[in-house]
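Inspection log for the structure reproduced underneath, given as structure tokens.
With one protein chain held back, the other chains of the complex are shown just where they sit.
What follows is chain A.
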Amino acid sequence: MNINLTLFAQMITFAVFVGFCMKYIWPPIVSALAERKAKIAEGLAAAERGHQEKALGEQRALELMKEAKTNAAEIVGQAQKRATDIVEEAKSDARSEGERLLAAAQAEIERETNRAREELREKVALLAIAAAEKILQKEIDVAVHRAIVDDFAKQL
């Protein structure tokens, strides 16, 4: 239990150990700890941001959905309107087409009637002439009496 040279040897050993620890052990470990602390703080902040962004996203999705709904309703309304328009248009087209066809038919009928009438008139004229020939028992110069016959025919 004597104090001897060991004292100084121990002092030197101790100083060397402390120096070694200070140079090679403490700094890397402490800086790793600090780095991890920063990382964790960053992670927590990122998580917080993520939460906020999620809430924002949800809100925006809701807004988009609402907008889409109104859009869809609008489109459906427009389509319905368009459909009624088309139906109306078709109806009016059909109506006018019908009218046109009717008018055409009527015109045709009239034309046919007129033709028949002309034909009848001519035939009546011929019959009248023939009858007149027979009555007069003599040949009538068609060219001379044409005016009279025509006039007569017109009166039919």
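A few remarks follow.
To be clear about the criterion, a contact is a pair of C-beta atoms (placed from the backbone, for glycine too) under 8 Å apart; a residue touches a chain by one contact, two chains touch by 3 or more; residues count from 1.
In the analysis below, contacts and distances are computed from a predicted model.
Of the names listed as "ATP synthase subunit a", "Manganese/zinc/iron transport system permease protein", "Sulfite reductase" or "Xanthine dehydrogenase family protein subunit M", the one that matches the UniProt record for the absent chain is "ATP synthase subunit a".
For the chain left out of this panel, the touching residue among A:Q10, A:Q59 or A:Q80 is A:Q10. In the full complex, chain A makes contact with the omitted chain through residues 1-11, 13-15, 17-18, 20-22, 24-26, 28-30, 32-33, 35-36, 39.
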